[in-house]
Each structure stands twice: as structure tokens, then as C-alpha cells.
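Take a look at the structure below.
All protein chains but one are shown at their positions in the complex.
The block that comes next holds chain A.
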Amino acid sequence: MYRKGYGIIETLAPLHVGATAGEESGNLNPIFRDSFLRTGIIPGSSLRGRFRSQMRLQRQIWLEKALKERKIDTPDSREIKVEGEKEPLTRLHWLQKQATELKIEPDLEIDENFWYGKTAATDASDTTSEAMVKFEYASLLWLPVFCPGQPIVWVSSPKLLKRYQRLAGESVTLKDGKKLKEISGSQIDRLVYSGSQTLKALNVEGKKKLFFNFGFLELAKGMTDLSAWFPLGEELPAVVVADDEIGAIHDMALYRQSRVRLKDDEKRVDGGGFFNTEALPEGTIMVFPVAIRQKAPQHWQPFGKGKQISEIYLGGLESIGFGNCEITLKGM
């Protein structure tokens, strides 16, 4: 029924995907969290929306080029809305209309409505279509924790590792030739409190320890080869902690800004303009599954032909440098 693949996200800047007002409205803008571990996630709908807009842009560029080749005058590229017959059209709609009249159609490869589902027209709710590509939420795989006095440590927990295993188990081959999926659940559970080979822990009275905000964590299991669990190749300084601990450590790792809004015309706090924002820090590694319907007539190539890696913006606060990510698609 479906072909399965997965994507790896590495954040290159803080990533904020969350509600500005919602379950916790007010001046706290939290990120979305997984309901079991309380660790950050990116909802599948956000991923789909981003992929859709990426492809929509490709289609728009294609349409502009195609119309230009037919010597059709297109409106100024800065205009978002364009004169229509009755009411203003979006630029894309305008281009589309011209193209339909001339009977030119872009390749399915760049038709976002085909891949991600057709949205309903306002007056006809039955005009939607099922998407060819389906996304599930992205979960954490490794989260970097900065703490003064000790090296930066990437943390994960068995539950997060198991989700990665479920998504990538078939396609990752271990050093001994086995597949990732062959590692048993109890083996993963036993990784708790072991560090990667590259980790240099603190020496607290002869014991290898790391500080997290609930106190010291002793690396009771010592160092293990964790390289299989790093999808981007490099075995980072890392530690696996228990599922009931990662939520608290996650809170310590988040990039948090307590911010004030200043007045427009004077460098002074605008009354009441105080708010907090949190974001996943740079260097976070996340994973999400992708399913493609078997009947899809073509390959899904959202970044262009043959490209499996792309920089993409996710989440909010783009204009202040948040959301820059690198996505690597695997197993497509």
C-alpha cells in the first residue's frame, strides 16, 4: 500500500514550532511537546505545510517561465494580489488561470495539490483529495545540552531511540552486518546511563558524572559504541538517559529567551511587551516518517531531481533567524 521512508532534521538555528496562544496563552510561547516524554516535536501538519509551500513556489516559478516563453505579460513579481475579473486573485491563481486558458500544465512532479492533497474550495468541501505523501510528527533523536563547566552533551532516551529504530530499522546496517531493527528492545533499554565513545564526562570524586538540572547523573554503564544511533554519521558526545528523565533535561537544553518589546521610536520598554519564547537549540537531530502511496505514478522529489538533502525553514520567528534546518530524506 505504501512505500516508507524517513527524514532526518538537523537544526541549524533555534527552532520554534508551537502555539503563540493556546493551551498556555499569555506571555509564554512554548514549543509543541510529545505527550508522553514532554519533549519537543514538529507536528506532521507543519512538515506537510512547509513541503507544500516549497513545491508551490517551484510551480509558480515554472508557470512564470512558461508564460514568459509564450510572451504573456505577467504582473510585477512583488505583487501578492493581482487584478482578477471579480476580485483580486493571488499571484499564483492568476498565473494558473492564464496557464489553464493556454492549456499548459506543469509536470505532476511539482504539483503540490497532487502530492499533498487538494485543499477545499471555500464553497465546496467535497473538492479535497487524499495526499500521495503522508507525514507523521518529527520526534527528537538527539538533543544538545549546553551547560557551563562541562562539555556539550547530546541526550536521548530509549523511547526516542526506539521510534528511530522503527522508522529506520530496515535501512540502517550496523558494523557487524546486522540491521538496526535487529537490536532488541531490552538491549536499547540497557543503554540508559551509558555514554558515547566521544564523551568526556566530569570527574566528580573519581566517578564519571554529568550535571543536568535535576542533579548529577552518573555514567554507571560507562562508554559504549553509539555510532549506530547517529543517522548523520558522526558519533557526538552523547548520553542515553531514562524516559522519565529526558523531559526535565529537555527543559534545561531549550533555547529560551525572555524578551521585551521596545517602543518603535524610543529605546524603552513598550509597556506590557514582555514575553518568553522557547525553541529547540541548534544541533538538535530529529526524525520523521514519510509514507508514499504505492499508486503514485512518479517519484516524490520535493527538493528537485536526485536531491535528498536541502536547507529548509521550519516553524515560526523566521525573520529573527529561527527555523533554519537541514533535511535529509532517506529510504525514498
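As a convention for this text, a residue touches a chain if its C-beta (ideal position, glycine included) is under 8 Å from a C-beta of that chain, and two chains touch if they have at least 3 such contacts; residues count from 1.
Assume contacts and distances are computed from a predicted model.
K.L.:
Just by its UniProt name, which of "Cytochrome c oxidase subunit 1", "ABC transporter permease", "RAMP superfamily protein" or "Binding-protein-dependent transport systems inner membrane component" is the chain not shown in this complex?
P.N.:
"RAMP superfamily protein"
K.L.:
For the chain left off this view, which of A:30, A:151 or A:331 is in contact with it?
P.N.:
A:151
K.L.:
Of A:128, A:173 or A:213, which one is in contact with the hidden chain?
P.N.:
Checking each option in A:128, A:173 or A:213, the one touching the absent chain turns out to be A:213.
K.L.:
Which residues does chain A use to touch the chain missing from this display?
P.N.:
Spelled out for chain A, the touching residues are 12-13, 80-81, 144, 146-152, 202, 204-205, 209, 211, 213, 215-216, 255, 257-259, 261-262, 264-269, 271, 281-283, 311, 317-322, 324.
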